[in-house]
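Note sheet for the following structure.
For this view, one protein chain was removed and the others were kept in their places.
Each chain carries a letter (A, B and C) given by its place in the written order, and its residues are counted from 1.
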Amino acid sequence: MASMTMIQALNSAMDVMLGLDPDVLIFGEDVGYFGGVFRVTDGLQKKHGLTRCFDTPIGEAGIVGVAIGMGAYGLRPIVEIQFADYIYPAYDQLVSEAARLRFRSAGDFTAPITVRTPYGGGIFGGQTHSQSPEALFTHVAGLTTVVPSTPYDAKGLLISAVESNDPIIFLEPKRIYNGPFDGHHDRPVTPWSRHPASEVPEGYYTVPLGKAAVVRAGEAATILVYGAMVHVALAAVEDSGIDAEVIDLRTLVPVDIEAITASVKKTGRCVIVHEATRTSGFGAELSALVQEHCFYHLEAPIERVAGWDTPYPHAFEWDYFPGPARVAAALRRVTEG
Amino acid sequence: MASMTMIQALNSAMDVMLGLDPDVLIFGEDVGYFGGVFRVTDGLQKKHGLTRCFDTPIGEAGIVGVAIGMGAYGLRPIVEIQFADYIYPAYDQLVSEAARLRFRSAGDFTAPITVRTPYGGGIFGGQTHSQSPEALFTHVAGLTTVVPSTPYDAKGLLISAVESNDPIIFLEPKRIYNGPFDGHHDRPVTPWSRHPASEVPEGYYTVPLGKAAVVRAGEAATILVYGAMVHVALAAVEDSGIDAEVIDLRTLVPVDIEAITASVKKTGRCVIVHEATRTSGFGAELSALVQEHCFYHLEAPIERVAGWDTPYPHAFEWDYFPGPARVAAALRRVTEG
Amino acid sequence: MKNSRALSLHVPEPRTRPGDAPDFSGVDVSRPGAVPRPDIATDPREIRDLAYGLIRVLDDHGEAVGPWDPRLDADVLLAGLKAMMLTRAYDDRMYRAQRQGKTSFFMKSRGEEAVAVAQAMALDRDDMCFPTYRQQGLLIARGYPLIQMMNQVYSNERDPMKGRQLPSMYSSRETGFFSISGNLGTQFSQAVGWAMASAYKGDTRIASGWIGDGATAEADFHHALTFASVYRAPVILNIVNNQWAISSFQGLAGGEATTFAARAIGYGLPALRVDGNDFLAVHAATAWAAERARANLGATVIELFTYRAESHSTSDDPSRYRPADEAERWPLGDPVARLAQHLTVLGCWSQERQAAQQKALDDLVRAAQREAEAVPALGSKSSSRVTDMFDDVYAETPWHLRQQARELEG
Partner (left out) sequence: MKNSRALSLHVPEPRTRPGDAPDFSGVDVSRPGAVPRPDIATDPREIRDLAYGLIRVLDDHGEAVGPWDPRLDADVLLAGLKAMMLTRAYDDRMYRAQRQGKTSFFMKSRGEEAVAVAQAMALDRDDMCFPTYRQQGLLIARGYPLIQMMNQVYSNERDPMKGRQLPSMYSSRETGFFSISGNLGTQFSQAVGWAMASAYKGDTRIASGWIGDGATAEADFHHALTFASVYRAPVILNIVNNQWAISSFQGLAGGEATTFAARAIGYGLPALRVDGNDFLAVHAATAWAAERARANLGATVIELFTYRAESHSTSDDPSRYRPADEAERWPLGDPVARLAQHLTVLGCWSQERQAAQQKALDDLVRAAQREAEAVPALGSKSSSRVTDMFDDVYAETPWHLRQQARELEG
């Protein structure tokens, strides 16, 4: 065991998989010699060789198209899209090709590719370095969308992603790459080393896809959340003093419906939190699922706390970011209701 | 007034706008001399001239990128994407550029473009000629998504779209281009000429964006629906004998929340119908909105009737298509609940 | 200084439209045998001219001439002729089945049979093909069972694609034929990825991708050429210039300004421009490119200059946008007739053998059709396999799909 940041844990996951499986390789913009703009692939080219981890032309659709071809050959490519905001040029290859290849060929060909990309805001990145596009993938049958919230989960989930025989969209909340930011932007950030989930085995292990984690048990309400917002939700629970159960979904599709319904049936109240814009965000699906599965247990309207329906504004970062105050207010509303 | 099919009504809208506004022009794959694979632009090149309605290279991102540049110049281009299934290559230009140009430039530049595209299934088109990707646009702040269900609305909404100063995604339910298909695929199709909303003025008129239509008043439940599924919903009401109110949303974002809440508060029961895959479909947003706005009026869980979470299968078209029987069953469940 | 002349917008138009006499005066039909054949190791910079010539081997008399003559054995040529004729017979039959309402859709390859068949024969059997929807000849030349193709077209209970795909969207990993997409262009960069994987593994197999003249305007074309150039991928990138993209003539994809082969130049890739209706030329060019790829010298772009002799698909009516008799007037002739003429000149063929083979192939196709039609169609009320629809969305079917399957079963 070692204490790792999320960056180190992700790096370790890839290091382990490059070591175990010669069919695993990594490519993307600036990921090779340089080790990625967030240094997630740092040292991997040097250790494993030029063709195992290399730079690409700046063409996201090309990167994903090439990865799909490699997947069809039998490799398990891991590709990095430098920022989730730049994944749209690859959207067609992901939606029309990766997601449907197994289905349309009745299993004759598959695309076991992992698409890693830093996502989310809180770094003053403006509208092109802050987006949370998960809902654009959760709507697409055939894709599995994964979002880790701790170093331990990040490594275990990434190894599961690489081993999955399906295409995985692996969204890395870049705001918590180096520490569990809880949304209190005016307070000093704690480093990962003080967080228990930064204890990460150095070798191989997995965290299963499709399984949520109850990161805090509680009785008063259920918070459904993932990624960086898990830490914001925990802060809101602390700030409000409301005994909420916090469920870290980890995989968005297929979502862990059992964990969700068990909790909401127990608490009767539900707050959904994400950073993505609200309208047609993944929170809408969660809200619909909860009311479908738990209607007769609900004692108050389900609340969604989300990014506003605007592009991510540079200067108003903290007015946009759905921080602990907004989550706590929602918690208060659902528990008072 | 003349009796028009939806194709004729759309054609007439463009004919009128080409006549009224020299800054309106049309382009897309095969839309020029040939008049479009569904013949929606038939005759417009001949009547208005080569540069007013012309063919393009097969590059959807190029088509939209060029349209945005023209919009920035001051024109109002109408572009056709041959099938909604082929809109993904243009997704980046739509999401990163058209949708955000006004915001990011603080109104310095705008993209008043209309992107028309035939969408939806029911024509045995298989997975690449049947998709309903509306939710991929409703999540994007800055885009307005419009879906007509009748010739009258199609023309009036398209003229509003062309006159809008924002980028519009205009989804044309191709299954009802030539007649109001109600989902009873084993019965003869009625032509538009027998439908009152095929009476269309020949000149200029508008149907406002952002306003729903109550296409059938009722007391027992509310059906929220749009596009081709409006006719399916009406058939389900007839088949089931349940006195449901049918609301044709017409514009998905911004959605007519007043019409929705007024109806659901009255009926206390709600069924949402769309053809797109269920998970993270626009139905999820509608469900979330309804429970947020009408929680204390709801007497049964909101039901979603939608396409299954699979690619559109060719042979099993009618097992996939959410026809009147599935809608009627949902109506029964919500009214019995 | 300012030149204030008003600008104007140019919109390309074909020379002729319905009602006009076909005009192929713009088509450069160069002399067979005229284009030199460089060594495969030649620096691409030295052979840019090949992008503007037209590699032709068969002359008007059916003789094979010039340095590109692949000197194939007669039995290879006979096999090629047979595969082309079978492709045509199959196409005709399936087209008719659609017209009879037996299937929903079909796409023929008439006029372009040499592209797929000669290329399949110039490649190794285990090289991987990433076709568009108009290279059914690849499957036929590689001996994929006709009945399997028909099962797919009929979406019947033996359809290897389980009724999921539009007719003619085949897939056969075993035959080295990648699943056809329906989305134009996407397979082109995938072919490059497959080739890169083969190189990464130290394999010896190469990949070959196809794209239409119209679809070269898609992004994936650019990505394919960029990645192929950067990583020197062992891939052949074929552009099938059949002059049309549904109703749009090739000038709308850039063909007014230069050749499609010339695109390669900007990426530093070698380009060959080939008479696509000349079986020998297509074979020779493909073999050159394959040899080059196998020698680790990287990718080659081939423009196959041909003509789409029929409608785009069963949904199309070309008489609305081009002169009705263009196909017959195509100056580079018909690939089947030209190879038959060559074999006749070689003394291995005759009108009688042609007629006999035609009949034998028609019978073969008809027998397969009968077999395919005897299998129940999927999606019919009697079909029990409706929940197949929920398989293969994921490797393991997740809860929400299992729930939906139950819901469908009622």
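Basically, a contact is a pair of C-beta atoms (placed from the backbone, for glycine too) under 8 Å apart; a residue touches a chain by one contact, two chains touch by 3 or more.
Bear in mind the structure is a predicted one, so any value in this text is a computation, not a measurement.
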Which displayed chains the hidden chain touches across the whole complex: A, B, C
Among A:51, A:165 or A:206, residue touching the chain not depicted: A:51
Identified contact with the non-displayed chain, of C:4, C:25 or C:351: C:4
Sole contact to the chain not displayed, among A:85, A:108 or A:245: A:85
Selected residue (touches chain absent from view) among C:202, C:347 or C:410: C:202
From B:12, B:45 or B:93, residue that would touch the chain that is not displayed: B:93
Residues of chain B (touch criterion as defined above) contacting the omitted chain: 25, 51, 56-57, 59, 61-62, 65-75, 89, 92-93, 96-97, 101-110, 141-142, 144, 164-166, 210, 253-255, 257
Contact footprint on chain A, counting only the chain that is left out: 29-30, 32-34, 37, 50-51, 54-59, 61-62, 85-86, 88-89, 124-129, 278-279, 308-311, 313-320
Interface residues of chain C (partner: the chain not displayed): 2-12, 44-45, 48, 124, 196, 198-200, 202-204, 206, 217, 219, 221-223, 226, 229-232, 234, 251-254, 256-258, 262-269, 291, 294-296, 298
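Heads up, the rule we're going with is that only the chains that are shown with their structure count from here on.
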Far-end chain from chain C, centres as C-alpha averages: A
Mean-CA-position distance for chain B and chain A (Å): 32
Gap in Å, rounded to a whole number, between the CA centres of chain C and chain B: 36
Chain B residues counted as touching two or more neighbouring chains: 61, 85, 88-89, 127-128, 279, 309-311
For chain C, residues that touch 2 or more chains besides their own: 162, 164-165, 169, 181, 183, 219, 393, 400
